[in-house]
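Moving on to subunit A:
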Amino acid sequence: MTIIILEIQIILTPLVSPLCAGVINKIKARLQNRKGASIFQPYRDLWKLLHKDEIISRDASWIFRIAPFIVFSITLLIGASIPLFTSFLTNTLTGDMLLIVYALAIGTFFLALGGLDIGSAFGGFGSSREMTLSALAEGGFIFSLLTIALINGTTNIFAIANADIFLHGKYLFPTLLAFGGFLVVLLAETARFPYDNPATHLELTMIHEAMILEYSGKKLALMEWASFNKLFIFLALWVNLFFPIGLAYTPGVITISMGIIIFMIKIFLGVLLIALLESSMAKFRFFRLPDLLLISFILNAIAIGLIR
Partner candidate 1 sequence: MNQIFLQFLLGIMFLTIVFLHLSKKNFSASIAYGIQSLVIVLFFLNSFFETNNLAILLVVFLMLIVKVILAPLFFIRLIKKNALAFSVSTYLNTPLTIISIAILTFIAHYQKFSPLTSIVPANQDSLSLALSAMFLSLFLIINRKGALSQILGVLSLENSIVAFVIFAGLEQNPALQIGIMFNIGIWILIATIFMSMILKHFGTLNVSSMNNLKG
Partner candidate 2 sequence: MLEIITSPISFFILLSLFFVGAIGSLLLRKDDDSANIWSNFFAIAGSLWGLLFSVATIISEHTAAFLVNGSPFPLLSFSFNIDLLSAFFIFIISLIALFCSIYAVGYVRHYYQKYNIGALGFFYNFFILGILLVLTASNGIFFLIGWEIMSVASFFMVIYDRDDQENVKAGFLYLVMTYIGTAFIVVAFLLLYKFIGSFDFVTIKSGVALLPIGAKNIIFLAALIGFGVKAGIIPLHIWLPAAHPAAPSHISALMSGVMIKTGIFMMMRLFLDILQPIPIWWGIVVLIIGIISSLLGVLYALTEHDIKRLLAYHSIENIGIILLGLGSALIFSSLSMPALAFLSLVAALFHTLNHAIFKSLLFLGAGSVINQMHTRNMEEYGGLIKYMPQTAFFFLIGSMAISALPPFNGFFSEWLTFQSLFQGIAILDSSMRWLFILAVGALAFTGGLALACFVKAFGSIFLARPRSTEVTHAKESPRSMLIGMGALAMLSFLFGIFSSQTVSLLEKIGRSFDVLQKIPETILVSNSQGLMIENSFSSVSGLTFLLSLVGALIVVAIIIDLIINRSQKIKIGATWDCGTDLNPRMEITSTGFARSIVVIFKGILKPSIQHTIDYSDSESRYLPRTRTVSLGVGDVYKSYFYQPILTMITSLSMRVKNIQSGNTNIYVLYILIALLVSLFSIL
């Protein structure tokens, strides 16, 4: 039984993440009065990319070649290390919140290096902007996780997910503040509005897209998939840490299925919110973004101050 659960835990992230991206696009299309692509379109895109040939720039080095693998593996690892639909799996080895933050930073590191490696203007600027935003977002990220950690008395993510929601209502307000702060960071790290437009390919507006512009074929598939995984991971963290309800407490077919279903519903709500946000606002000018991140940081700091 446990083996099946573990396998589901490992596979769930890469399996479901393209679906999330597809649903976001579908909702946005509907809001724009279009029919939009099928929600399974990202799967088809990945399949297509995996079966295409590649062109690699002659200026690229082994870093360019290895970066997609590292970025994707990191997201796999993190996806398996965070609570998705269960809370009884204890993971004291890789379930620490700081490890998650910095492991995702490894992904950002290699992504940015991959963008620099090809020596194009797009890649360079993409990396520059990405590192700027990532450096500033890290503060808010750590702080929002810290709020929840302090409320629960542990930085182990699984242990946090095991706790009662809002600790019986005592910490409602700090949790909500941290929730809002985490949302801002989520949008930054997953390259969504108002930070980045995942659909654009204009050099003035690209951040994530700029760094992976030169990739093609299998490597591009891995990069795209990794970005879907990252979105899924952040959504999972968002909904499970701040609202740890519906997670399976004990192993058993019923509880696991209920856990997965409730988890999917929560993810869907998160996806809906993101799609609504993306449809209602425009991308911000780049130098307004640090202010936004600073707001997130301050919100989280206030949340921490309100604990106790």
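Candidates were picked such that all candidates are chains of the complex that A comes from, given by their letters.
Note that contacts are C-beta pairs under 8 Å (C-beta built on N, C-alpha and C of every residue); 3 or more make two chains touch, one makes a residue touch a chain; residues count from 1.
Every value quoted in this text rests on a predicted model; they were computed, and no experiment measured them.
Candidate 2 is the one that touches subunit A in this complex, out of the options 1 or 2.
On the subunit A side of its complex with candidate 2, the touching residues are 50-63, 69-70, 72-74, 76-77, 80, 92-94, 96, 98-99, 102-103, 105-106, 108-109, 112-113, 116-125, 127-129, 131-132, 134-139, 141-143, 146, 149-150, 153-156, 159, 213-214, 217-218, 222, 286-287, 290, 297, 301, 304-305.
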